[in-house]
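Dropping the structure in here first, questions after.
The complex appears here minus one protein chain, its other protein chains still in place.
Our next item is subunit A:
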């Protein structure tokens, strides 16, 4: 066996194999012996390969169980019920007439026919009440609300209006129209879209045949698409924070004419959404003259609206949330949740006095109402049924009437709301399988209320007698709300800790396996596997048995927990037994430390919202640091040619990293220090025409560049010429054409029917995916190594004139990189598929990624780093970096859902989600598939324990992602009360978890799976190692 076939200059592109046999008999026995040996080695390889799959499956299992337990405790979920409230069937018959018609009111006689509902985004309560001390800019500017509520209390009231966090406009609008609490994920709703599917006030109004008009913030249209009258509605972009006036001027300009008497029949409900105050807050902060000017402008507008209001119309003005001292919002601080609510009507039906507050409260702490209370209030005032999922209570001021308190009316509306909440409770408990006594306390209040109601009726309808009923119903609502809030908004700390503990152990397991310095980790796999499986099974059985006996439920969780705990104990047990030949997995070189430091500093950074926001720039700096050190290291090569090669590759890596960094999709929080380049403009999600050139350039250059990396070892042979030179070129070109057609479709450049164009596009896309993943995989399984064997038949003529036809000498071209060049074909396959699913800019980024991978492989080879942790870690960093460069961010909103339609007309499972995954995590998938190359590239053919090296490299890459996932998980759990939880930490945790599970699966299914064919194909030519 040749121990070292590496020549110093890597010039050993071919190898002389000279066969020399003494005589035929000897040869026959030798061949038979070799065949047997070969067979034995083949079996050995296949066995260790299969065991490897199971080992990594265990790792995946640990990760999945850890993430499952954490998620269970962390992500607040609420089941959305699809039930709708019906006008004809009130939830309770109260012994009095329910008109049950839209004309008079559904459950309760209606007070108003029409309504103008104005939302002043970020209208904090203290903006609206008078301030006597040293005023800030936001004080005493918007005075009309307080003034009217004081002077004409029967016509207007002003109350603090408390928002449920997260205080973002989208989530608030959901709360304001459905009357229920927002959660991070509404299980059951369409995850992709933001459309509200559950019962809500806007849908009820539309179904009642009302003409709805919307003016302002276009968030309404993503929530209620097609609900509004197309002619009268005017929507404006909501994210243009720097523009204070366009939206507001637009709303005012269209609102005032509609209020004129001649237009009064054209509409029933107007929703006006002003953004100026919010934008002024974001841009300047509340204590700034711009905010003052905005509030004054609102004051003027509202006075004009009041002046043109008729008797039948209700005017509602409210803030959807407040703002913090910097003018931002999203979290749950007092300043952010304390908005204002003001109602006005010329009819004079409002009252006070049921709780002693005759004038607007001085602070938002006194007499606050919840934002969810708006839904039942508006529903009953306008004669609508209360939406089914509502948890709010009618606001007493709107129903108690002027003068003497009308307790009967207040009790009636509260009874209706309580009955509807009771129905909801019942349905929710059933759907979720909740225990009956969860809602026992509110049920008791409900019964009390009914009892008091009946007593009130008996007392001859004396209004005061209904007060106890009102109080009981009110308690019922508050108690239910409290329970629901705790059901949906409670973090289950033990479950989160279990998840984190499992994830920590999984990191230790992976780290021990990947970085312990044992020369042959492959031999350990059977021991590990046996112990993990035995312990795992026993613990799972034990845990579930105990749980079953003690608690009687929660079997699945107990079994999973037992499985994880057992697997970890099994691994520990096996490791302790093997301790004598074991060293701690600490790095022993600057390179190893670099890998550790980069991974850990990135992980620590996730504790800060700033470093999470700027992760893309940090990764750029890290990758540049690696390239610079690689450059310096290459300068230390003694041989000129190696030095130049290393310098050149490091330089390419450095420049390409910076080039790729030009592709950016900024997240909201990066503004104004970031300019998006991924699409034509920061407000569009289509590509600019010049960007269509990027995939074209990529298609032209990339196969050539790959060829250049094959050529120094004379490996551009066999399958490589066809697959890279032809199939990849054609595939990449086809995706360039696809995106050209896509742009033509968007911009209507071609006079072709849209349907035909779409069909053509889908055919092209499916062809590419078919060729890259189906044909490509088949090709990869069958392909010969990228070598060519040149046989020189040195025709010897022996003494008796016989010609010896045996070849005496043969040259193997491509010998120096047999493993690497063949395996890279797999990378090319996936490259084609991933490029297709990226937007044109992303195709460029993925192309750059492919070249960077090749440059990294050369750097790893010239610096002799194939065993170091740095190679896989840099691949991991590259994967994370290009995740951002392909137009993604760690936010839900940056997921490119439309990629599901690249190859499909409609959503189809499981294909649509797979396409989205391939689009979202394309960079991480590609780098994972490339990771065996760290251990294989330019390594000697017969290098011992090559499979073990590959497994270690893969484990190291998974370790990188596992550490990142662990860090984001821990920080998300630790910072669960942080203001930025929903905007930053939670999405980053979800991204990290999704990446880890994806990468685990790709590692098992694609990487380890493909290795078998790679080794088998090479062994077919050269014999098993």
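In the analysis below, a contact is a pair of C-beta atoms (placed from the backbone, for glycine too) under 8 Å apart; a residue touches a chain by one contact, two chains touch by 3 or more; residues count from 1.
Here, contacts and distances are computed from a predicted model.
Visitor: The chain that is not shown, which UniProt protein name from "Splicing factor subunit", "Glycosylphosphatidylinositol anchor biosynthesis protein 11", "Ribosome biogenesis protein BOP1 homolog" or "small monomeric GTPase" does it carry?
Guide: "Glycosylphosphatidylinositol anchor biosynthesis protein 11"
Visitor: Please identify which residue in A:543, A:606 or A:631 touches the non-displayed chain.
Guide: Considering the complete complex, A:631 is the one touching the chain left out.
Visitor: Check each of A:100, A:256, A:306 or A:655 against the chain that is not shown and name the one that touches it.
Guide: Final answer for the missing-chain contact: A:655.
Visitor: Looking beyond the chains shown, say which of A:302, A:487 or A:620 touches the absent one.
Guide: A:620
Visitor: Which residue from A:28, A:358 or A:590 sits in contact with the chain not drawn here?
Guide: A:590
Visitor: For subunit A, which residues lie in contact with the unshown chain of the complex?
Guide: Residues of subunit A in touch with the missing chain: 3-4, 8, 519, 588-592, 608-611, 613-614, 617-618, 620-621, 624-625, 628-629, 631-639, 642, 654-655, 657-658, 661-662, 863-864, 866-868.
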